[in-house]
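Here is the structure we will look at, set down as structure tokens.
Removed: one protein chain of the complex. Kept in place: all other protein chains.
Right after this comes chain A.
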Amino acid sequence: MDSQNPCEGEISLNQWKGGNSVREVRHGSRGGDLEMLGLSQKEIGDDDARLVYLNEPVKSNERYEFSGNSIRTSKYSAFSFLPRNLFRQFHRVAYIYFLIIAVLNQLPQLAVFGRGASIMPLAFVLSVTAVKDAYEDWRRHRSDRVENNRLAWVLVDDQFQQKKWKDIQVGEIIRIQTNETLPCDMVLLSTSEPTGVAYVQTVNLDGESNLKTRYAKQETLPRIPEKEMINGLIKCERPNRNIYGFQANMEIEGKRLSLGPSNILLRGCELKNTAWAIGVAVYCGRETKAMLNSSGASSKRSQLETLMNFETIILSVFLIVLCSIVSICAAVWLRRRRDELDILPFYRRKDFAHGDPKDFNYYGWGLEIFFTFLMSVIVFQIMIPISLYISMELVRVGQAYFMIRDMILYDEDSNSRFQCRSLNINEDLGQIKYVFSDKTGTLTENKMEFQRASIWGVDYSDGRTSSQNDPVQGSKIDGKILQPKMKVKVDPQLLELSRRGKDTKGAKNVHDFFLALAACNTIVPLVVDDRLDSTVKLLDYQGESPDEQALAYAAAAYGFMLTERTSGHIIISIQGERQRFNVLGLHEFDSDRKRMSVILGCPDKTVKVFVKGADTSMFSVIDRSLNTNIIHATEAHLQTYSSMGLRTLVIGIRELNNSEFEQWHLEFEAASTAIIGRAALLRKVASNVENSLTILGASAIEDKLQQGVPEAIESLRTAGIKVWVLTGDKQETAISIGYSSKLLTSKMTSIIINSNSKESSRKSLEDALVASKKLMIVSGTTHNTGPSDEAAVNPVALIIDGTSLVYILDSELEEQLFELASRCSVVLCCRVAPLQKAGIVSLVKNRTRDMTLSIGDGANDVSMIQMADVGVGISGREGQQAVMASDFAMGQFRFLVPLLLVHGHWNYQRMGYMILYNFYRNAVFVLILFWYVLFTSFSLTTAITEWSSMLYSIIYTALPTIVVGILDKDLSRRTLLKYPQLYGAGHRREAYNSKLFWLTMIDTLWQSVAVFFIPLYAYWASTIDGSSIGDLWTLAVVILVNLHLAMDIIRWSWISHAVIWGSIIATFICVIIIDSVPIFAGYWAIFHVAKTELFWLCLLAIVAAALIPRFVVKFLYQYYSPCDIQIAREAEKFGSPRESPNTKIETNPILGSPHG
């Protein structure tokens, strides 16, 4: 009987995640699978299939070009590096801009700069990136080589021989030993276990460390490949990246078997607890599911960058305006002097050298103007701060380094560091307005603990004591005492009852209840040695659902110890007595039934169905005519349990008589061997047998809150962040978790929407809106300070369930829901499916400019993590899918607080300032060039040497802004955590907005005027030469922009000192070097000019005159209209905040400052 493998196609065993809480978890992916299943129900056509001939790699590979097993994660080879790397780099707009400018400059008519100088910036950036890429690729090459040269045992000439991984081909038969890693995806043929079971650990694949069971087909089991030829053909689907799906048929000796995901071992998995396994390779190398899944995270763009693009467009307009002014002036100049130009000493249009005078380098008035325009674009190119994009990337890498290294974000329990998977959105962390959180595994630990039981209408929950090491409980194995690995607290009364056997009616029910807990699961018990006590062996329950583990451990604590699971039976040691139960059938959990069942052949020859599942689904299949008061009592208990935030499961039993069993057996056999519609058939069989059950009782499991969650939620709320919890749990559980996590407080008015039709949803939404408005008016009259007060004064919580959302999302009601939700400070959505989670996120994301963040840990959160502006994955117990899809990953929910309030705030402030500063830095330089052009008859001469122009944004001013962008901190970590409302600066876009942009631009204009015109008038009609005054301008502008930055640095560490003063010194050195080359026009100019006092007086005057207005405005702002950050900074420095009417920090939290 193929009872081990009843549910092929219907996802692997890990779907079952515990009844009541309904881990809607993988419903999303399940939906996808079902669809796929629907499609592949039909025979896999020869065109779509790959045919693999067993042990005939040559034949398998002759028709199709299957890829070999060597993998290549590296991107380049030694020869292809240069062209491919350049090609990839030029995918960036910034580099193309650079390139176009450089190419334009190569045209002789437009050659403003020399060849070398014009290519230098581009070459510099390209080579830095190329070196970085080359290094990374070299490391990939190295790891590829190691991976490809690993050895595996492959059947060659009827013998298993060692072969390098890269030489493995599709169709070859491979033997894997225990603890070895699988070299490719292979269909399992046989294993060391007589039942054909193999255990694998998929930690490399999806991060789940528990063991998964895989099965070999009965038909292939007895074969020993060395001795007898296996001939067969596997027809399987094309390579795809679905690691939970596999569809294939195997023809062996005329028999046709169907294969599902439980028959395949995937590359990267490790074989565990199985001496050996033999399989046939079906997908190799890059076609394996592991490789197909190893693609990087999708890239997102930060909001700041999007905003910045607008300002970049403004700057482009500036650039065009400047260029147009120059061209128009040049046009007028040329026009007015058209008669003089021929022999004008400084123009000389005509060339008289060769007989007839002809035009020299002059292409007519119109073209000259056009060329002037293009040349001015070349000269003013850095108006568009291309270097900013590169600096931003560097800064983000630096910020990421500090986030990763932050000890506070390090999770000791799971030994996991913070991960930055996306390097584009660091600064978005400082502007989050909405947090969408998953509940289980995110707010809670997903570490289940059995807490209470209601058996036959009696609630057992008092007098909890720790489970004793009672010898009666322990079963012996190899002379050693067997104990469950995890201790569970037990109720003494219940323990007493459980030990009494089946004597009384009550005791029998208790017996059946625990038997159900021990048997009705998919747990694999493993026996491990106890490190402390050599006389004791520990039982480790490996299972994919933490709920099941908790229940199994609980059963063990009460003396019902599951000790062994093999293909057809389980052994349960009941109060020390080993009993064997035949597992006749197992109906897996699925989202429609929301329950699972197991059919056991008991030692007393009876056949029983044990069913456990969510209360809603269970009460519909329980025979309500029997034991009515028991049912009522249980229902009451369930109510109590859920209100305490416990996850509940209802357990039912039914004895099958012979005819019933026979009928079920036939149907089950038929269904599990069916090729078409197997999943649906199995579901039908299950619902037929899960019927007219007798209630046994209910269990309650505590899903423990993660450490620090209530405090974290409190902080987030104070920071003005709206926290929405989206959970698959039922309403009562969700609400109770809401209370225990301080998400909901008694002060709140809650609005609950439970509807089951579109009309009723509409109505309840309208009512809720009216109600919420009323609440606002009430609070509005008492506190008429502004709209933002209301939420704080009379907070409203919205609780809505998945069914209502079905009718609301994607309909015109969305608008109303959004309006309502935006009035509420807390929104709790329960019973939501993964796609609905994404729907809710997009509901908010599409309607506001506020930033959204999703945080979750499971595969069910992937869609919402990808939907939100920022996705955070919790690297928890539920595998790595969420982490893989996320932008940032961390170990605990509470890390969200330092991540957002501290790092997010810093990153946002730094990046905002850095963008403004870079705009300023480049614009001031361009304006200086522009002013000079006005004094050179619009001919685009630059007094500043071309080398200095190019080095300006590479050496002279690049490092300080990057270092400040990485290191400067406006406030200390302590202050930011103490006053979460400081986070509001990000919400109000205080660090970067168009007002600041325009202020900066006005400042830029003034500073450029100061830099340019002070030397101009000081040296007017003097003997000054172009190079000398150019050096003065160069040094002046560099000192100015560095001091400007110095003025805005908040924390001066030695690094800031080093880079600021270092940059100024480096500039002097560079200017000296440039002026020491005799063939440059500016030879020795700096030495001549620096000997004069006038030079130094000019420098000083420039710096003072340029910076004073900014200093004054800055001081006035900070002193007379300080923002929260400024107040907090002074509080930090002087101990207590100033006494000021503006100091709202302590009196009025949540509120933003009025100066936003």
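Keep this in mind: contacts are C-beta pairs under 8 Å (C-beta built on N, C-alpha and C of every residue); 3 or more make two chains touch, one makes a residue touch a chain; residues count from 1.
Keep this in mind: contacts and distances are computed from a predicted model.
Protein name for the hidden chain, per its UniProt entry and selected from "ER membrane protein complex subunit 1", "Protein HGH1 homolog", "NADH dehydrogenase [ubiquinone] 1 alpha subcomplex subunit 5" or "ALA-interacting subunit": "ALA-interacting subunit". Of the candidate positions A:276, A:818 or A:1080, contact with the hidden chain is made by A:1080. The residue touching the chain not shown here, chosen from A:943, A:962 or A:1037, is A:943. Among A:340, A:413 or A:529, only A:340 touches the chain that is left out of the view. Within the complete assembly, residues 112, 337, 340, 343-348, 350-353, 360-361, 402, 405-407, 935-937, 939-941, 943, 967, 969, 973, 1014, 1016-1030, 1050-1056, 1078-1081, 1083-1084, 1087-1088, 1092-1094, 1097-1098, 1101, 1104-1105, 1108, 1111-1112, 1114-1115, 1118-1120, 1129-1130, 1132-1134, 1138-1140 of chain A touch the chain that is not shown.
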